[in-house]
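This structure is in structure tokens; I'll ask about it shortly.
Here the complex is missing a single protein chain, while all its other protein chains stay put.
Naming follows writing order (A and B), and every chain is counted from residue 1.
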Amino acid sequence: MSGPLISLRDVNKYYGEYHALRGITAEIGAGEFFSLLGPSGCGKTTLLRAIAGFEDISGGTITLSGKDMKGVPPNKRPTNMVFQSYAIFPHLSVEQNVGFGLRKSGMSPSEKTKAIGAALEMVGLGQYGKRAAHALSGGQRQRVALARALILKPKVLLLDEPLSALDRKMREDMQVELMKLQREVGITFILVTHDQEEALVMSDRIAVMFEGEIAQLADPEVLYRKPATKRVADFIGVMNFLPARAGDGLEVAGLGRVDMEGVYCPQGDVSGACSVGLRPETLSLLYDGETARARETEGVIDEVVYYGDMTYYDVRLEGLEEPVRLSMRNMVGRDVMTVGQTARVAWDPRAMVVFPG
Amino acid sequence: MAQGLSRDARLGLITVSPALVFAVLLLAVPLFTIVLFSFWTQNFLEIDRTFTLANYAEALTDPLYRALMMRSLRIAASVTAVTVVLAFPIAYYISFHVRPEKKALWLFLITIPFWTSYLIRIFLWRVILAYDGPVNGTLVELGIIDEPLSFILYNANSVIITLAHAFAPFAILPIFVSLEKIDRSFLEAAKDLGEGTAMTFLRVTLPLAMPGVLAAVLIVFIPTVGDYVTPRLVGGSGGTMIANMIYVQIFDLSNRPMGATLAVVAMATVTITLAWAILHVRFWVYLSDRVGGGLPGLALVGVAAAIDIGVLWWLWHYGPALFGSAGSLGIMAAIMGGGAILIALLLPKGRWGI
Partner (left out) sequence: MRFRPLGVFAVFYLAFLYAPILLLPIFAFNDGTVIAFPLRGFTFGWFAQLGEIPALHSATLNSLIIASSTAVLSTCLGLFAARAATRYRFPLKGGIMGFIMLPLVLPEVIVAISLLVVLMQLGLNTSVFTIILGHTLLCMPFAIAILQGSFSGLDQSLEEAAMDLGETRSGAFRLVILPLVVPGIIASLLICFIISLDEFIIAFFLSGNEPTLPVYLWGLMRFPAQLPVVMALGTVLVGLSIVLLLVANWFRKRGLRKAGQEDTGGFL
């Protein structure tokens, strides 16, 4: 089949006066791991629920495999959902939960049992079929929810913040498992999350949403290295913003003058006051005997945050009110510098992203 | 209009409508009817539908009705005070001292008597408090008293005891709920900040429990004002209340308009009294907060309360001679209602949830 699996055209949603979705347009391909990322209240869950059929949209169209979904109830859509709370039916056993959607499938009881067994096996819960649902842990509930949705072989699996209820270690394990699972079943996953790291790790493409609009839709690397707006840059990872002035070349506070050639301007050419974004890992401290590949500046270390594998430094540069943050990988034979030390900072104009204003 | 509603709102209204229609037909319409009746009069069996305030004039000026209304309020206030004061320690005990897994059992134990026949419980109190009943019998037998006590049956006291028993769970549950809601770390924080157990209770627990206490006050006070069975069974002539008079008007005297008027007056009185009381509590809390609480706050509230209540007391007793019965009641209603409205408009909702 050609064309995208899901296409959203100018999707709008109003709650009374409140404009929750503002002209969302996007296409999601078959087999893609797609994430909707944004702070709470940005409309990402509303959009997911609109795709699932739980919210009527006020304008625009949602097409799934070329079919307009307007008026199609959730039970008639080729989508299935993993709810944030998992929504495991508490009065049913694990097996009954997983087999819930097979009631109208026309399968024989033995076929059903086989399908349920296979689905549970797939999520690693082969032994848990007879368990009562309320006796499961958070991670197990999530697996049941996955099995319950995937057993119906949907074209799209919708996941509403599925990892937010898990602790950090479990979350990281589940991220990897979900990616494997998605590759295994080969269907489209649409993930809603507010956790940028989670989105970066798992997704093929990410739509970053603010206030009901898609601010940027791109793959994780582009999103990280070439954020379209200052707000996206700020939301994804850490970024230093240095005040600057553009004109004949770029005068960056604390760093000095650079050519406009080679710096990235996502919102077109800038002139006058602007701000320059630099990721912490594009800056580095120079130890004795090292020289910068591009440019260097001197500064005083203001704060040292030691993470084991990495160390974050806040460095005060002359002419800058806020210190800049940079990150260094910790290596054998390289000491962690101390607060108050004067240090040379290497930087590269090619890593700069320039935003107007 | 219907189009302006969301699907959720429409489904919600449709779903709630059976119960709502039922309540409108069997509650709103009847209540409206008795208000209507209160403006009519009855000559023998004929209802005279000309609009008149004569019933109200009579209900508000006749010393008998006034005395009954006042007594109903007084008894209800006493019952409320007794019930809440007795209920608080129990609610506190269950919330703070009973182990979590035993709490449900305790609550259940406390509510069981409530689910048994009201009539029988009240009747049993008559038996218990009777001249030759178990209380007197035991006391005489033990030689503590020579003659059976007579002040505990067929008067206002017996009504208070009996009602305090009947409404106990109503007071305990809301207080318990508000105590349960208190984050235990607040108390630890208070102790950590140097307060002793008693002061922690006074400065943290009690203020946070006040919403529950107020709910308890409402839920006990309103129904007790209109109680019928208890005054009939244990009240004697000195314990008769307004509900008994309403019954007499309707059944014995067949004067439905007068019965309706008394019912409306009773409801209005309860509403005004409660609004006055609750909003004055808001006012007093505000006053006390202005001077920083503590003893000065308490003293200020005491003075304010004394003036407030003193004025009303004076009006009740000496007003009729000066302004006429209706006049003094009007002034009282104006002071209470007006004061309540002023406080409601001018002072923000206090930290006690009122």
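Following the convention adopted for this analysis, contacts are C-beta pairs under 8 Å (C-beta built on N, C-alpha and C of every residue); 3 or more make two chains touch, one makes a residue touch a chain.
Since we're looking at a predicted model, the values are computed, not measured.
J.: Give the labels of the shown chains that the missing chain contacts, considering the complete complex.
T.: Touch partners of the hidden chain, whole complex considered, are A, B.
J.: Touching the hidden chain in the complete assembly: which of A:Ser35, A:Asn80 or A:Asn240 does that?
T.: Touching the chain that is not displayed is residue A:Asn80.
J.: What subunit A residues would touch the chain not displayed?
T.: 52, 54, 73-75, 79-81, 83-85, 87, 89-91, 100-101, 103-104, 133-134, 148-149, 152
J.: Take the complete complex as the reference. Which residues in subunit B touch the chain that isn't displayed?
T.: Contact residues on subunit B toward the absent chain are 5, 8-13, 15-20, 22-23, 26-31, 33-34, 37, 86, 89-90, 92-94, 97, 103-113, 115-121, 123-125, 127-128, 130, 132-134, 137-138, 141, 165, 168, 173, 218-219, 222-223, 225-229, 233, 243, 246-247, 250, 256, 259-260, 263, 266-267.
Going forward, only the chains that are shown with their structure count from here on.
J.: Distance from the CA centroid of subunit A to that of subunit B, rounded to the nearest Å?
T.: 57
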